[in-house]
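Just dropping this structure here.
Omission of a single protein chain aside, the complex is shown with its protein chains in their original locations.
The block that comes next holds chain A.
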Amino acid sequence: MDQEQLLDLIKKKDSRSFDYLYDMYSQSLYGVIHNIISNREEAEDILQEVMIKIWDNMDSYDESKGRFYTWIINIARNSAIDKYRSKNYKNFKKNLSTENFVSVIKDSYNLSNITDAIGIGSFIKKLKPKCIKIIDLLFYKGFTHKEAAEELDIPMGTLKTRNRACINELRTILEVR
């Protein structure tokens, strides 16, 4: 099922469509939330809120706003960052950038079952540290490219092309063409 069909289903509030929504995106949203919150229980609570928020506000989404995934990942990030900020009110953005998706998965958690299947473990080992940092700030943490460029102390143009190269590496390993 492609995204357009899914959106039609969700907008009809069909219960089957919830299953699709959950199957397609919950794990990814959970990954992003967990990357910011670093606590499984809290991340689960936020994921629940986020899924409900998405469901309730489906009517306000339309494609002129961008990709559906972009829309939901923003909701997830914002909810997680709000929670994070409420606990770490000073310098939250600075602190936020110290942990990344690699340090999170290095923890002793059981990773999702699909981890091995898609070869994330081996991919992480291959990925350059600068790629990890860039993808972490831009994608996971939702830094603007200006903020990320300042954080990494590189020009914005360089950041954009490096990020592109990093995603290409990722796609090669995941065989996403």
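FYI, a contact is a pair of C-beta atoms (placed from the backbone, for glycine too) under 8 Å apart; a residue touches a chain by one contact, two chains touch by 3 or more; residues count from 1.
Here is the rule we go by: contacts and distances are computed from a predicted model.
**Student:** Can you pick, from "Maltose/maltodextrin import ATP-binding protein MalK", "Anti-sigma-K factor rskA", "Succinate dehydrogenase hydrophobic membrane anchor subunit" or "ABC transporter related protein", the UniProt name of the chain not shown?
**Tutor:** Of the names offered in "Maltose/maltodextrin import ATP-binding protein MalK", "Anti-sigma-K factor rskA", "Succinate dehydrogenase hydrophobic membrane anchor subunit" or "ABC transporter related protein", the absent chain's UniProt record gives "Anti-sigma-K factor rskA".
**Student:** Contact with the hidden chain only, please: which chain A residues?
**Tutor:** 15, 18, 22, 24-32, 34-35, 40, 43-44, 47-48, 51-52, 55-57, 59-60, 64, 66-67, 69-71, 73-74, 77, 101-102, 104-105, 109-115, 118, 120, 123-124, 135, 138-140, 142-145, 160-164, 167, 170-171, 174, 176-177
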